[in-house]
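All protein chains but one are shown in place.
The chains carry the letters A, B and C, assigned in the order they are written, with residues numbered from 1 in each.
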Amino acid sequence: MKRRVHELLQAGEHGGVSSRVVDVFFVALIILNVVAMILETVESCRRMAPRFFAWFEAVSVFIFTIEYAFRLWSCTVTKEYRQPVFGRIRFMFTPLAIVDLLSIIPFYLPFLGVDLRSLRVVRLFRAIRILKFGRYSEAMKITGRAVASRGPELVTTLFLLLVLVLLLSSLMYYAEHEKQPETFSSIPASMWWAVATLSTVGYGDVYPLTPVGKLMASIIAVLGIGMFALPAGILGAAFVEEINRAPEEKCPHCGKSLGESFRSRSD
Amino acid sequence: MKRRVHELLQAGEHGGVSSRVVDVFFVALIILNVVAMILETVESCRRMAPRFFAWFEAVSVFIFTIEYAFRLWSCTVTKEYRQPVFGRIRFMFTPLAIVDLLSIIPFYLPFLGVDLRSLRVVRLFRAIRILKFGRYSEAMKITGRAVASRGPELVTTLFLLLVLVLLLSSLMYYAEHEKQPETFSSIPASMWWAVATLSTVGYGDVYPLTPVGKLMASIIAVLGIGMFALPAGILGAAFVEEINRAPEEKCPHCGKSLGESFRSRSD
Amino acid sequence: MKRRVHELLQAGEHGGVSSRVVDVFFVALIILNVVAMILETVESCRRMAPRFFAWFEAVSVFIFTIEYAFRLWSCTVTKEYRQPVFGRIRFMFTPLAIVDLLSIIPFYLPFLGVDLRSLRVVRLFRAIRILKFGRYSEAMKITGRAVASRGPELVTTLFLLLVLVLLLSSLMYYAEHEKQPETFSSIPASMWWAVATLSTVGYGDVYPLTPVGKLMASIIAVLGIGMFALPAGILGAAFVEEINRAPEEKCPHCGKSLGESFRSRSD
Partner (left out) sequence: MKRRVHELLQAGEHGGVSSRVVDVFFVALIILNVVAMILETVESCRRMAPRFFAWFEAVSVFIFTIEYAFRLWSCTVTKEYRQPVFGRIRFMFTPLAIVDLLSIIPFYLPFLGVDLRSLRVVRLFRAIRILKFGRYSEAMKITGRAVASRGPELVTTLFLLLVLVLLLSSLMYYAEHEKQPETFSSIPASMWWAVATLSTVGYGDVYPLTPVGKLMASIIAVLGIGMFALPAGILGAAFVEEINRAPEEKCPHCGKSLGESFRSRSD
């Protein structure tokens, strides 16, 4: 019976029709929760149904708590978390289980005198489970692998971006501080400008006024183009590689499969 | 004769010179319709020719109605819609036929007491027919296939974008609501900000003022770069794949197939 | 001697040291001309040297006129423009010769009573000649070929962009016209907003205020991401192809060169 509960709660193809129903139910509940959380902040909605939101949250947290308890109880059927105590503790520290716990805990905290209602946002991460269905799961894996395979390059780009932001905001501070002591009051303040410019968002709340500042901002804006082109290029190559990755490759000399280990070495 | 009408109305190479003339006539009429629809909203144009726009619309809707009737009548010459009744009904539900119908119906609705003039925008979709000509048709197909082949990955990216928008706008709401109760009045209101930032549009009507909000906005702006890089990379790989997918190549001298091995060598 | 003049005026490796000197002289003159044209519009510069700019322009137009005359006279040494009259006329209609003519004509027009000083901007196109030097010439060719090889796809993207702009600005006009009759006064006016949003520039002079308008603008902003990803992907694949293009390929069966004609067919 523990196995049956485990199958039911596991998203995906296994477990037959009833498991599917459970899946759809939880996905629907998660979406409704997110919608409720959003609508609760809208004045007119709150006024229209003052009690509804509190009630709906109580009910769904109750269901999520039961789900969490069942998950914890039934996780021992898998090989990985077989041990009754340590297995369950290790299961509690898997990313999805942490998200599950974090999304129900804020509800119980007020009883303990702590108010962390803003933590409810964590509930949004539950939505990621939706991606476990069907072919989107495969797409998620390809996307994830492509991004992960070029991790170091992307981190290097991010580091470059950080150095650029620091360098440019420092220079801009010295260039604009005298003319705009309010806006470019400090380097952290001018970092806000540098990020808004390099990412080409450009709200327009901060911009240079001096000719030197404008010249520097122009150089930064052009570098900002590069900051888009670099990760686009890196990910482009990663996807080309990921899509072309043949599932099984053989040595043309001895005919043996080269296997995963080879693949990763040749990357 | 039905076949001849069908050939005439079908855009493309078939049907000789008269078919070409019909094609050009309808493309021109569509473009003129779009131009008229745009100019009608300009005050000075409306004043200059008060009757012209109503007259032009009546005439072109009349022509489009006749065209639609002829299309419906003659569609039975093709294998797909051969049956006199069911074939025609199925033809009516093809995307292009729906667009055709939607672009003439708003004209007749006022007679029935319903005003859906804003539906006239559908007429713009008719412009897509222009792409059926010559080599742009091929380019459209390649582009369409490349986008479609990576559909799940693109949908996953879109889903990721949605989760990011929800998560970030919720966090931003908690960070900025106190300082800017007007601008960040609710989560939907701060979602407007999140979309404008993630897409790097940055109108400048909403932006964070608190240090925490600015820090979060900076992170979002950098993630926004990734939101551009991801689909660019996915589509880059898709186009590489699409272009390399030559159906079958032959040596122009000996006529033998060059085969897969050649293809991969020449890449 | 005509051949010698032709060699001297031709940018590139041919013609020895003196040809190089002539090349550098003209590139320098073009750059100085552009700089002068820019500085002339700056109030303080104009006041500092009121006569200088008029004088400098007269001299450089004089030199460019002589250069143009010599080019026209000497072009007959090449095979293409061999005929004394028709060859020279055909040469006059090559893009570079048109640019040359357009960049000197505005100077002579005031004598004829016509003032087209703004046409002087054409002089900027002369700067493109700088790219004829050394390896940048090769890079220019690769870039040009890559862009040209995907021309139909890029035009299709542009067409898609145009249809999107028309469609979205029409919809936005109906959504925002009542609330903001000044800003969204007509469809052309709201097209200005649509372009600024789709290209993610977002000046902030026009933005939606109604919830429907904001929702639509959000969808457009996300589509704007796609409008960047599409050409980036198309060009990415084009550059992959262009760089991999082997200079000479042979059929593995008969060993004969497959040649340019094959290449273009297999693309």
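Note that contacts are C-beta pairs under 8 Å (C-beta built on N, C-alpha and C of every residue); 3 or more make two chains touch, one makes a residue touch a chain.
In this text, all values refer to a predicted model and were calculated from it rather than measured experimentally.
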item: Of C:19, C:170, C:200 or C:218, the one touching the omitted chain in the full complex; value: C:200
item: Contact residue for the chain not shown (choose from A:78, A:94 or A:244); value: A:244
item: Contact footprint on subunit B, counting only the chain that is left out; value: 200, 202-204, 232-233, 236, 240, 261, 264-265, 267
item: Those residues of subunit A which, in the complete complex, touch the missing chain; value: 152-153, 155-157, 159, 163, 166-167, 170-171, 173-174, 185-188, 191, 197, 200-204, 207, 211, 214, 217-218, 221-222, 224-226, 228-230, 232-234, 236-238, 240-241, 244, 246, 249, 251-254, 256, 258-259, 261-262, 265-267
item: Chain not shown, touching residues in subunit C; value: 34, 37-38, 41-43, 118, 121, 124-125, 127-128, 130-131, 135-136, 138-140, 142-143, 146-147, 158, 161, 188, 191-192, 195-196, 199-205, 227-228, 231-240, 242-243
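Just so it is clear, only the chains that are shown with their structure count from here on.
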item: Subunit C against subunit B, contact positions shared by both copies (same if over half, else different); value: different
item: Superposition rotation for subunit A onto subunit C, Cα-based, multiple of 5°; value: 180
item: Closest chain to global C-alpha mean, per-chain Cα centroids; value: B
item: Interchain centroid distance [CA atoms averaged], subunit B/subunit C, Å; value: 28
item: Centroid distance [mean C-alpha coordinates] between subunit C and subunit A, Å; value: 42
item: Overlap residues in subunit B, where contacts from two or more other chains coincide; value: 188, 191, 200-204, 228, 232-234, 236-238, 240
